[in-house]
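Please read through the structure below; I'll follow up with questions.
Missing here is one protein chain; the remaining ones are kept as they sit in the complex.
Chain naming follows the written order as A and B, and within any one chain the residues start at number 1.
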Amino acid sequence: MSEKDQILARVREALTSPAPHPGDAHTNPQPASALPPSNNSRQWLPAVGETFQDRLELFQKNAASLKADFYLVERWEEASGVLGKLRDQEGWQCVGAHKGDLTDAACAALGLPVCRTDHPYDVAALESCDAGITECDALVAQTGSVLVTSRSAGGRALSVLPPHHVVLARREQLLPDLLAAFELLKRKYSDNYPSFISFITGPSRTGDIERVLVLGAHGPKKLSIICF
Amino acid sequence: MVQILERLGHTVECPQDLACCGQPAFNSGYWDESRAIAVNVLSRLKDAEAVVVASGSCGAMLKVFYPELFAKTPHLDAAKSLSARTWEFSDFLVTRLGVSDVGARFPARVTFHDGCHGLRELGIKQPPRVLLSKVRDIQLVEMKEAETCCGFGGAFAAKFPMISTAMGEVKCASAAETGAEYIVSNDSSCLMHLQGLLSRQGKPVKTIHLAEILVRQ
Partner (left out) sequence: MNTFAAQFREQSLRLTRDLRHRLLIQNALGKYETQRDHRKAAFQDWQSARQAAAEIKWEAINHLDVHLQDFVSRIEARGTVVHWASTAAQARDIIIGIVRDSKARSIIKSKAMTSEEIHLNEALEEAGFEVVESDLGEFIVQLRKEAPYHIVFPAMHLTRGDISELFTRELGSAPTQNPEDLTMIARRVLRQKYINADVGLTGANFPIAETGMISITENEGNARLTAALPKVMISLLGIEKVLPRLEDLALFLPLLATAGTGQPLTCYNSLYGGPRRADESDGPEEFHVVLLDNHRTELLADAEQRDALHCIRCGACLNVCPIFRNVGGHTYGTTYSGPIGSVITPHLRGLQDWKHLSYSSSLCGASTETCPVKINLHHHLLQNRRNASRQKPSRIEKFAFRTYAAIVNRPGLYHLVKKAGRVLQKLHPLVRGTRADPAYGWTKTRDLPPIARQTFKEYWKDRNIK
């Protein structure tokens, strides 16, 4: 018998005795169990507001407390302007990006050398980029998160290796909560999931030294979200 | 406790032949020996309308742990019945009798220590505070570590005295910060442990049981 079969056999054997149901350890064990409907959790998790405007404000508030920069603009020209300002402020010399409607337009606006991550690339080249520019699958109001996958954001490293991550998002990509985000993932990718999916919630951080918050532990020190 | 209950017009019986709920043996893992004591308690108290206990830990033993101790034995029903009729003293007054003012007076600054069994096994947080709030001339201040274990824990206090003492020190320091003259609790074992520490260290803070305050007039 393989190790797998042995382990599974032990599991099955162990489960022949029923365990008490949670929350009432002193009462009799109940054998059957239906999983609680996952969308029940909406009633218990932090509230996300009723309207799109509420949720936009919630995202803004969360982004601010996470020390992520959130730029809400009306037109692409303004987004362009924000990018230019960032480039000049931060002194970018070279950026990483993937192919996409928004990222192509962003690279054109920036006018800098670009390390593309659509095909296998030189990691050292990406490492020397000052910023990584990506699109995303969604923004999540409840947590101030950006949802990316290897398919929507140019692979696994582009959004985490360069010290500044810039996300280009469309307003309609704003979702209320994590549950909605998982529903989106299922709808968008279901037969064909990318090998990497991530919820990015603020710039990288650590509190490992005396619980003092430090940004940019290994991942990006700065996260800028441009939403139009 | 008896005086207060009788003042409120209740008939109190105190069985002479019961001395212990069996918790020490239970906590040390000797459940058979604990059952030997607990069986006696079950039969002696089976006709009591309400069983009122002055200590959170004994109350928890009767109310919460007896059903666990007697699980899968023929005594389980009796244990469940006793559990339903058992009350910790402050809970009995406030929740069962609806009494919050017992006409007490105690002019002093006090802080309340929540005994773990009372707080977490029996869910008693407000009743002692409700009772204390009605005591004339008393000043109740909350300490930061009110809900933190004092470190008694039964045999734990003797088996791991250094940890028990360290925990007690944290508690006493927190009480001292409030400037209270008394640490009051509804569990005498906690108070014995804290008083032991305070006396040894020559600290002026005193300990007192909730009932001792409520009986003063």
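Following the convention adopted for this analysis, a residue touches a chain if its C-beta (ideal position, glycine included) is under 8 Å from a C-beta of that chain, and two chains touch if they have at least 3 such contacts.
Because the structure is a prediction, the values reported are computed rather than measured.
Partner chains of the missing chain, restricted to those shown and counted over the full complex, are A, B. From the set B:Leu76, B:Val170 or B:Val215, the residue in touch with the chain omitted from the display is B:Val170, counting the whole complex.
In the full complex, the hidden chain is touched by chain B at residues 2, 14, 16-17, 19-20, 22, 24-31, 33-34, 36-37, 40, 68, 116-117, 119-121, 147-149, 151-168, 170, 192-193, 195-197, 199-200.
Although one chain is not shown, part of chain A still touches it, namely residues 2-4, 6-8, 10-15, 17-23, 25, 29, 33, 35-36, 38-41, 43-47, 62, 117-121, 123-124, 127, 143-145, 150-151, 154-157, 160-161, 177-179, 181-183, 185-186, 193-212, 214, 216-220.
The definition used in the following text is that only the chains that are shown with their structure count from here on.
Once the centre of each chain is set as its mean CA position, chain A and chain B turn out to be 50 Å apart.
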